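Heads up, the thing below is written out as structure tokens.
Note that one protein chain of the assembly has been removed; the remaining protein chains are unaltered in position.
== chain A ==
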Amino acid sequence: MKDMTETKIPRAINWNRLDDEKDLEVWNRLTVNFWLPEKVPLSNDIPSWATLTDHEKQLTIRVFTGLTLLDTIQNAVGAPSLMPDAITPHEEAVLTNIAFMEAVHARSYSSIFSTLCSTKEIDEAFRWSEENPHLQAKAKAILDTYAPGNDPLKRKIASVFLESFLFYSGFYLPMYWSSRAKLTNTADLIRLIIRDEAVHGYYIGYKFQRGYEKLSEAEQQEMKDYAFGLMFELYGIENQYTEELYDELGLTEDVKVFLHYNANKALQNLGFEALFPPEVSEVNPAILAALSPDSENHDFFSGSGSSYVIGKAVATEDEDWDF
């Protein structure tokens, strides 16, 4: 049957005429940060991998298949589903970059597997990821929101929660190993993924805020209720997922604090206030240090933290600041 609808031809994208400067800023950030897993010498982790117990190895592989599933969803469904909602052509272009990097992330876990694990272990873990009810439940909750015809802003909420919250029950483990000087090259690779997801969550959250500010007060309230409702639903699933994975190592409570901390950051990306109070969101300092090595938290006010370094000269040229 002949398609009678008129073919809509997009306008050629002009990066010299921006409707939103943030699009170029984020495009530049993402393209400069581009990387591939081959950049990281994963094979240096082989001796370290051998020091893990069988259970620790199985847990690590399972956690990484869980992360692979989320990256696969974001690559194949999540980021593409946001494209028809894009307000500017530049936003669409940024989303294609985001989609592609999610494929790089998903591919990276397979690089880790092929470096460290046997085919049998890998196949077993992928089978586990297909059968684990909690992992499947979180995938379903997100995919339902991405479905065609759903509200564009709700899709952005789900996307930010995936990028800035759902990954972190998994990211905890390589940060934990890294804090104990194990699998440190794998941790370097995971930090590259975390860096990308931070830009994605920030950007999609920013675009959410631009749409949200155009809503009426009543619509804003409804949208905010939806966001917090979805967060509660995902948090419930994450709790169970965390218990199943981490109970045996005795890490569950530590991971849950990390979940609270990241849930709060995900909500901040949307422009909302934190949900979990500080007393349940203070992350183990060893994990924080693994997240951002060489960047101690400064608190000159209370006298803790390292003393500041004073430079010699005061710069007056723009280029001097670019270091």
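In the analysis below, contacts are C-beta pairs under 8 Å (C-beta built on N, C-alpha and C of every residue); 3 or more make two chains touch, one makes a residue touch a chain; residues count from 1.
Definition applied: contacts and distances are computed from a predicted model.
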Chain not present in the shown complex, as UniProt names it (candidates "Deferrochelatase", "Glutathione transport system permease protein GsiD", "Protein NrdI" or "ABC transporter substrate-binding protein") | "Protein NrdI"
Touching the left-out chain: which of A:T5, A:S216 or A:S302?
-> A:S302
From the listed residues A:L52, A:V104, A:A198 or A:A286, report the one that touches the chain absent from this view.
-> A:A198
In the complete complex, which positions of chain A touch the hidden chain?
-> 21-22, 25, 28-29, 32-33, 35, 191-192, 194-195, 197-198, 202, 205-206, 209-210, 264-265, 268-269, 271, 274, 277-278, 281-282, 288, 291-295, 297-302, 308-311, 314-318, 320-323
